[in-house]
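Following this message is one structure expressed as structure tokens.
Removed from the display is one protein chain of the complex; every other protein chain stays in position.
Residue numbering begins at 1 within each chain, and the chains themselves are lettered A, B and C in the order written.
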Amino acid sequence: MVSQLSVGGSTLVLLGGLMMLWRRGVAAHIGAFTFQSVALAATMAMVGWFAGDWQLWAVAAALLLVKGIGIPLLLKRMERRFGSERELEPYVNTATSLLIGGLLVLLAYIVTAPLVSVSRLPTRTGMPLAIGLVFVSLFIIISRKKALTQVLGFLMLENGIALLAVLGTHGIPIIVEIGVFLDVALGFIVMQVFVYQIHETFESIDVEQLNRLRE
Amino acid sequence: MSPWLLAPMQGAVALMLAPGLVGAIRWMKARLQSREGSPPWQPYLELRKLFAKEVVVSSNASWLFRAAPFIVFGSAVTVTLLVPLLAVPLPLGGAGDLLVVVYLLLLGTFFLALAGLDPGSPFGGMGASREMTVAALAEPTMALAIFALAWGVGSTNLGQIASRTLSTPSEALAPGHVLAFAAIFLVTLAETGRLPVDNPSTHLELTMIHEAMILEYSGRYLALIEWAAALKLLVFFSLLGNLFAPWGVASVITPGALLWAAVTLALKLLALGGVIALVETHIAKLRLFRVPELLSASFILALLAVTASFLLR
Amino acid sequence: MMATGAPFLTLLLPPLVAALLALVLPARRLVSSAVHAVLALVSLGAALGLVYLVLDGVTPTWGPTDLFRVDALSALLAVCVAFVTTLSALLGPGPGREQHYTPVQIRRFRVFASLFAFTMLVAVTANNVGVMWIAIEATTIVSAVIVPLAVSKASVEASWKYILIGSVGIALAFVGTVLGYFDFVTLVGQRESALNWTVLLANARVLHPPVIELAFVFILIGYGTKAGLAPMHTWLPDAHSEAPSALSAMMSGVLLAVALYAIMRWKAVVASVVGPVFPNRLLVGLGLLSLALAALSLVIQRQYKRLLAYSSIEHTGLMCMGLALGPLGVFASMLHLVNHTVAKSMMFFLSGRILDRYGTPEIASVSGLLRVMPWTGGLFAAGMLALLGLPPFGMFLSEFTLLRAGFADGQSWLMAVVLVFLAVAFVSLLGHLNRMLYGAAPAEVRLGEGSGWAVLPLVGSVALLVILGVAVPAPMTALLHRIVEIAGR
Partner (left out) sequence: MRALFFLMVTGYATGAAVALGLGTGPLARWASGLAAVVGAAAGLGLAAGVCMAGTGFSLAAPDLLASAGGLAFRLDGLGAVFLALTSLVAAPSALYGVGYSRALDGRPAQRQAGFMLNLFMLSMSLVPLADGTLTFLLFWEGMSLASYFLVMTEADRPEVSEAGQWYLGMTQLGFACLLGAFLLLPAGGPTTFVHLRAAAAVLPTGTRDLVFVLAVIGFGAKAGLIPLHVWLPRAHPAAPSHVSALMSGAMIKMGVYGLLRIGLDVLGGGPAWWGALVIGLGALSAVLGVLYALTEDDLKRLLAYSSVENVGVIALGVGAAFLFQSLQMLPAAAFALAAALFHAVNHAAFKGLLFMGAGAVLHATGTRNMNRLGGLIRGMPWTAALFLLGSVAIAGLPPLNGFVSEWLLFQALLPGIGASSPLVAVLMVLALGMLALTAGLAAACFVKAFGITFLAIPRSPEAAAAHETAWSMRTGMTMLAGACLFLSAASFAILPRLSAVAAPLVGLPAPGPVLRAGLTLQTPDGLAQMSPGIVAASLGLVVLVAWVAVKRFASRRPLRVGETWGCGRVVQTPRMEYTSTAFAEPLRRIFAEFYRPTEDVSIDFHPDSRYFVQSISYRSAILPWFERYLYAPVIARIRLWSERVLTLQSGSVHAYLAYLVAALVLLLGWLVVTGQR
């Protein structure tokens, strides 16, 4: 039961990542991320419910607050600013991207085999999907050209790790969790500042132009 | 008779014989060329005249120009103290071997070349440059020939080499010996400025070597240099004569033996002089840049000599 | 065991206080500079005090579930961090540099540089590897903010690359951390202290090798990115060359070392679980790749700050390999770390002065340095020779010991390859140095040292390098031997 639910939740979270690969508009990307964060918070809450761990509830709530509401709002603001810049020509086209995404999930299955085999937690079955999300997020960051998309990819990467933590360990120690949240929030803010800076100095948020520094 | 008197005696004999040797060669050459020629004692007269004449020195020349003739002459005379002209073993045999002889002669050449450069005349520079080139290229041949000779004896000591051939006469015809003789003979032609390397009778040609170096010399300095050159020729001849065919050289020091040694030496010198005269009559001078070919031929001979020596051990 | 907060607070609080003070103190007054320097010195004193505690056999811990803990390794790194922070407070943007920075920029620099120091100090004193991760992640954030202190296209580009690559890398390290925790939880059960390094190490024997191997790959790639190991090093030359020199000095001098520290901590755990062969192989591989790439990149490098950055990659590669060469290798590697900290921080400060004077980062446009700025030029030459591993500087000793460790470990061929790349690096660095030091000075460049007092502290750096090269102080040797006990397996 828990196992199926956790796989279901993880699949939803992963789907959020795959949606990023599929869609091109910034709004759609933000939507995908919001969807993913909500799904992640739900999965966390679910695991917390079954494990009887109040800390996980708290973390899920915080996550919903920060990643499900706060960050999307900021993202929306950015979208209004550079909304016209869509991911028109990613390095890899959509069909191939999705195919590679699938392959990455398969790779995650192979890589995580030892994890699944040693764990006794019922939630362990979702772990390959979490690692899969990590891989897919990395792929997004590599293959997409807009700074904003890269930020989104990075946020998804963190979601993947959070999913991994919750599925594999039912949550890391609270003090670490708090620190991680702080880092995520601060990191996002700084990245956001940089995106604005890029836009100011380069008049575009296309990362491809950042190629002055060589050798 | 003290053996220590031998050294000055050798020197004196060499000094006396050397101009005569040059004169004899010139005379024989003239005869071979059906010319009257000057008498064999002509070089003695020339030396006397030169010593009596006034010296003119270039305004560009330094003290080295005036010192060099003495060093050249000195080195040639010193060599005659070491080479077995009359007797073996020599009192000064322990002071220098064949290598010392070769390098003492090179010392003379070295200073002569410097003296050639000193007045700043293009001829002098030309002569010095060429002389040193020839001398440098003759070195390896000489060294290998020496080692071909030394190998059988295990020593470069002149006395030992000569004694060895004296005691085992068959050695004289050993292939190593014969080849080394040929090699040293060719080196002699080069080192003493004979045809086909240099023409001793030229005095103003663009091809000259030795004469170009000493063009600025006159009077007593020229006399010393001419005498030294004659001595050098004599030394090479006596090496050829007394190392390869040491018969006649005194091995006991008695007046009779020494006299006999002097006579045989004179005969050997005359014979070799005849060969030189013959050679010079029959061949023309080589172009300067073909001289290395001659010297490499002599090097090959010397190499073969060494090889033969240790193949036949 | 000693559980008191005093040493920790004296170590960690000054940079925090400094950050807060920087917000209120006037940026251009000498007094604010002095306050910063004093605070940094307090921190340095605390670090040295910790060294003495550690050498006395005490291992201070502090916080709930021993959150903070200082052993020999931590103490060494803390001293290094505090040392470079002090230099940065003395020589960083501040009075005398008005022509280059506005008060806002100077203030921003002070705030974030202090925070940067704070995060690094936390990273090396945290017992909890999770907290360590948080701190290292935070170093990226706070330092990236001041890379484009003077905004230009190049500096914005560099900072974007830095923060993106750094964050992605460090996120992977978190994956590794989670995996390690996962394995622990699976076997031992959930516990607040489960992420404590001491606890992990104590339970190492029961952990699962396949999981820990997997975790270590993530951790190595992750922290390796911060440490500048190839092929994750790509952000480093950009960030180091575009950042203000004082920040470059802190990044190159200690940030890389802190990242390496994290790897060492995990390596100790991994080696206890799966044996030393697996981690050593990875360390040697990445180290050699870094050394090779860096050495070859030095050959036709055109900018001197990038040159120094690549040289950092080269040295990190060496240290990384040293960690895999047995106890002697660890000893050499740590000695090298200290030397590199002193030398490289000095070099970046000096390159800042050169940049100010010549106004160009190009090597080709810098000439006659010895004549233009005799002190700066002389120190620059000394520092470069130190980096090249020449006596009487400390790196001769540490490189020699490292190579000796390699040969003694039976890795002759590996060491031969190392020697080849070291020679390539040597010749190239030297060629560039030659070009900068000698020759005629460009006409428009002003002659004379100018505010020469600023280089005085760096004379101390050179003296330190010589001391480290001639007679390593006994406490230092003792400390290094302690570290070998901790990490030398």
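By definition in this document, a contact is a pair of C-beta atoms (placed from the backbone, for glycine too) under 8 Å apart; a residue touches a chain by one contact, two chains touch by 3 or more.
Predicted model, so just to flag it, every value in this text is computed and none were measured.
Colleague: Need the list of shown chains touched by the one chain that isn't shown.
Modeller: So, spelled out: the chain left out of view touches A, B, C.
Colleague: Could you tell which one of C:Leu16, C:Val217 or C:Ile486 touches the chain left off the display?
Modeller: That would be C:Val217, which touches the missing chain.
Colleague: Touching the left-out chain: which of B:Leu32, B:Val100 or B:Ala266?
Modeller: B:Val100
Colleague: Which candidate, C:Val178, C:Ala249, C:Leu307 or C:Leu335, sits in contact with the chain we can't see?
Modeller: Result: among the candidates, C:Leu335 touches the missing chain.
Colleague: Kindly state which of the options B:Leu114, B:Leu166 or B:Leu258 is in contact with the chain not pictured.
Modeller: Hidden-chain contact among the options goes to B:Leu114.
Colleague: Among the options C:Ala204, C:Leu296, C:Val459 or C:Ile486, which residue touches the chain absent from this view?
Modeller: C:Leu296
Colleague: Just the residue numbers, please: which parts of chain A touch the chain that's not shown?
Modeller: For chain A, the residues touching the absent chain are 91, 107, 110-111, 114, 138-139, 141-143, 145, 207-208, 210-215.
Colleague: What is the set of chain B residues that contact the non-displayed chain in the whole complex?
Modeller: On the chain B side, contact with the omitted chain comes from 11, 51-64, 70-71, 73-75, 77-78, 81, 92-97, 99-100, 103-104, 106-107, 109-110, 113-114, 117-122, 124-126, 128-130, 132-133, 135-140, 142-144, 147, 150-151, 153-157, 160, 215-216, 219-220, 223-224, 288-289, 292, 299, 303, 306-307, 309-310, 313.
Colleague: In the complete complex, which positions of chain C touch the hidden chain?
Modeller: 160-161, 164-165, 168-169, 172, 210, 213-214, 217-218, 220-221, 225, 231-232, 234-235, 237, 282, 293, 296-300, 331, 335, 370, 374, 385, 390-392, 396-397, 400-401, 403-404, 406-408, 412, 415-416, 419-420, 422-424, 426-427, 430-431, 434-435, 437-440, 469-472, 474, 477, 480
Note that in this section only the chains that are shown with their structure count from here on.
Colleague: On the document's contact criterion, could you list the chains that touch chain A and likewise touch chain B?
Modeller: none
Colleague: Could you find the chain whose CA centre sits the greatest distance from that of chain A?
Modeller: B
Colleague: Just curious, how far off is chain B from chain A if you go by their C-alpha centres, in Å?
Modeller: From the centre of chain A to the centre of chain B is 100 Å.
Colleague: Just curious, how far off is chain C from chain A if you go by their C-alpha centres, in Å?
Modeller: 31
Colleague: How many angstrom lie between the centres of chain B and chain C, each centre taken as the mean Cα position?
Modeller: A distance of 78 Å separates the two centres.
Colleague: Could you tell me which residues belong to chain A and also touch two or more other chains?
Modeller: none
Colleague: Hunt down the residues of chain B that sit against at least two other chains at once, touch-wise.
Modeller: none
Colleague: Which chain C residues qualify as touching chain A in the complex?
Modeller: 64, 67, 128, 130-131, 133-134, 137-138, 140-141, 144-145, 148, 151-154, 156-161, 163-164, 167-168, 171-172, 174-175, 178-179, 181-183, 185-186, 190, 192, 194-195, 208, 210-211, 214, 237-238, 241-242, 297, 300-303, 306
Colleague: Mind listing the chain A positions that touch chain C in their complex?
Modeller: Contacts found on chain A: 111-112, 114-115, 118-121, 131, 134, 138, 141, 147, 150, 154, 157-158, 161, 164-165, 168-170, 172-176, 179-180, 182-183, 186-187, 190-191, 193-194, 197-198, 201-202, 207, 210-213, 215.
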